[in-house]
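First the structure, then my questions, so here it is.
For this depiction, one protein chain was excluded, whereas all remaining protein chains were kept in their positions.
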Amino acid sequence: MHSQTLILIQCQDAVGLVASIAQIIAKHQLNIVTMREFVDEENKKFFLRVVCSGIPASPAALQQDLHADLPANALVTINPDRQKKLVVLVTKEHHCLADILVRHFFETLNADVKAVVGNYDTLKSFTEKFDIPYYVVSHENKSKEQFETELAEIIEPFNPDYIVLAKFMRILSPSFVSRFENKLINIHHSFLPAFIGANPYRQAYKRGVKIIGATAHFVTNDLDEGPIIVQRTKSINHSYDVPNLVTAGKEIEKAVLSHAIQLLMEDRVMRQGNKTIVFE
Amino acid sequence: MHSQTLILIQCQDAVGLVASIAQIIAKHQLNIVTMREFVDEENKKFFLRVVCSGIPASPAALQQDLHADLPANALVTINPDRQKKLVVLVTKEHHCLADILVRHFFETLNADVKAVVGNYDTLKSFTEKFDIPYYVVSHENKSKEQFETELAEIIEPFNPDYIVLAKFMRILSPSFVSRFENKLINIHHSFLPAFIGANPYRQAYKRGVKIIGATAHFVTNDLDEGPIIVQRTKSINHSYDVPNLVTAGKEIEKAVLSHAIQLLMEDRVMRQGNKTIVFE
Amino acid sequence: MHSQTLILIQCQDAVGLVASIAQIIAKHQLNIVTMREFVDEENKKFFLRVVCSGIPASPAALQQDLHADLPANALVTINPDRQKKLVVLVTKEHHCLADILVRHFFETLNADVKAVVGNYDTLKSFTEKFDIPYYVVSHENKSKEQFETELAEIIEPFNPDYIVLAKFMRILSPSFVSRFENKLINIHHSFLPAFIGANPYRQAYKRGVKIIGATAHFVTNDLDEGPIIVQRTKSINHSYDVPNLVTAGKEIEKAVLSHAIQLLMEDRVMRQGNKTIVFE
Partner (left out) sequence: MHSQTLILIQCQDAVGLVASIAQIIAKHQLNIVTMREFVDEENKKFFLRVVCSGIPASPAALQQDLHADLPANALVTINPDRQKKLVVLVTKEHHCLADILVRHFFETLNADVKAVVGNYDTLKSFTEKFDIPYYVVSHENKSKEQFETELAEIIEPFNPDYIVLAKFMRILSPSFVSRFENKLINIHHSFLPAFIGANPYRQAYKRGVKIIGATAHFVTNDLDEGPIIVQRTKSINHSYDVPNLVTAGKEIEKAVLSHAIQLLMEDRVMRQGNKTIVFE
């Protein structure tokens, strides 16, 4: 994994993009190890993720050469820091947080968890076992604005790449969302777009579905409507009551969020409008 | 499979039901091979499916003994005809129909397909290869009432146990639905309740979901809202355009409908309000 | 979940077993909530798991009544302690252990983890975060007999219901296995019976399989041949090298072992020769 360069490109589609990019990469003495591209033909957008062996003598020159050749307004990212910084937001449920902290402790998360922030102290002692600072920001007896200001003041100094809502049960305001645009990742306890809104497991029970699921997605101002990163489902049957559904759901939630975080840590996810391109 | 008796019971829950039913079964010289029961605790309903070895000397006496012991209004079915009669309704898509006809031809469907009715003649020659009568009832240039009257007149003489909507793309009126209550089975090309309504694959594409699915359900007057029998999903990614989704979806539709029919043919499905109990 | 009685029965098959058992249960004022039975027709064996509401006035009398009515040598277990005692054996890999300890900490494991024993101290500090005693029993510089004697001396005082080999990488001798008969549960890092033996992921890589899996099973003296409890698989492709396979495999191993433990904690697993009956 050492001595590799990762290049991410997102731009208007055009003829010959792969050839010209590949030439520039070769000119900078890098050898392509894997290349994944996608053209969104409806929107004429081009997405590329290239892993090269070798390190460019001058990343700035490589960046410049790429921009010179690509359509205007291309997004070019070279060698993003592989160890992303994370802040995790929680309420009372532990399953997603525990998965993150265990992976972090054993260094399989490929991320740096800077802090956990909860609107209750329920998960404080667990978090601190792993020497991660835990901040309590209660939402009680204060306005949403005040609550979110306090949250933001704790989060911002860590300058996180991503803020993971690991079963954080407060709805965030548009102003908070825009303050951390493209950084907020949520795990939704349903297979979106089914069962949007409150109590999805009760909704699923009442509807008598035979499958439940979970969805990891970017948070936008349209509640439950952000770009989907990962979804997974599990078959159930008539014998599942609501608590059984919740228990089964937690396993999926944990697995889905964990998978989404892994993809984000490896820079495999690109956003295009309300959708994602995921190069797995 | 021979010399077996199937008993289906659906009634108010009460103390000691299994014991008293098992005693009555033993009294009639039948031996329980498998017994599956479920209690819907919210609605205090009891559901039972028992397979016994042996044939009762008098099914009527067995029925009488069971009713004498069970709560009022119990539904008791003894030894339902295992070879159900089916009528299949289609429009232009072949995948679900072909699956049914091939299984019927090779005698693995465990059903008697009496007729196929289409609102186009697209699938006529294919159906007739298998010596199944095909009726064309066009919906064009006539009222829905007239169309449905013609449909019903073809269907009713076959006295089908189930009418399978195998990608039948006309919405049926409440009066048609109530005429064939509990007999109409539909395959919906989405993972309900996501993407209710028209063009679910286009909706799925626009929403950028990472999983698609299909749902087999009983038809009720609430469109897309009937009791769900079987659901299945498949993972997809950003590279699926709408035609790819449709192609992938057809495989799931076929498998889901096929599975639902198999369950119905084996009397493994019971209805309770808007839900199903499925003893697999 | 309170005020319930669990009854497990395993015996020779005979006519009328369900009826006579149900009668005895009713006589003791218990009401059947769920009943699952299975008849192994090849071996003429009968397996039953019944959950009743209520507690028998005299469990001993219930037991006596059941034995009086059942074939000789029937195994009858009434109301087994629901909180089983576990000892976990590990080597260096953390993923299965961490899953067990987190579930134990948050009281979702439904078990009492008494101790972790490792042949290295790698997982000591992690285990102790959860206030579970960790014992190091090195296998180095001693005979297998001596090693296993030391292991057994640590394990036996805990009188565990199950000893979970959570990636314990030492092969156990027949004498150790028979000392803890029916109590040893292993997670095998392959989809048995494929890739028996050493380095299953390397074997899988060389064979070019498109699916990998894991198997939780009882340990017997036939290495990798004990009764299988749970298996699960995951699709892979040509791009997985051995380390990728190991990483993907760990997720399955963890999930499979976790599922098997849950089934055992709920007394849903019965052994019959080299197979298991699992009432899920």
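We call the chains A, B and C, going by the order they appear; numbering starts again at 1 in every chain.
As a working rule, contacts are C-beta pairs under 8 Å (C-beta built on N, C-alpha and C of every residue); 3 or more make two chains touch, one makes a residue touch a chain.
Just so it is clear, the structure is predicted and the values come from calculations on it, not from any experiment.
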_Chain not shown: contacting residue from C:Asp121, C:Glu153 or C:Glu280_ = C:Glu280
*Out of C:Leu8, C:Leu89, C:Val209 or C:Leu245, which touches the unshown chain?*
C:Val209
*For subunit C, residues in touch with the removed chain*: 38, 40-41, 191-195, 206-211, 213, 227-233, 235, 237-239, 241, 274-278, 280
_Absent chain, residues of subunit B that touch it_ = 34, 94-95, 98, 102, 105-106, 108, 126, 129-130, 239, 247, 251, 255
*Of the residues in subunit A, which ones touch the absent chain?*
15-20, 22-23, 25-26, 31-35, 37-39
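The criterion applied here is as follows: only the chains that are shown with their structure count from here on.
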*So which chain is farthest from subunit A, going by the mean of the CA atoms in each chain?*
B
_Interface hub residues of subunit C, defined as touching at least two other chains_ = none
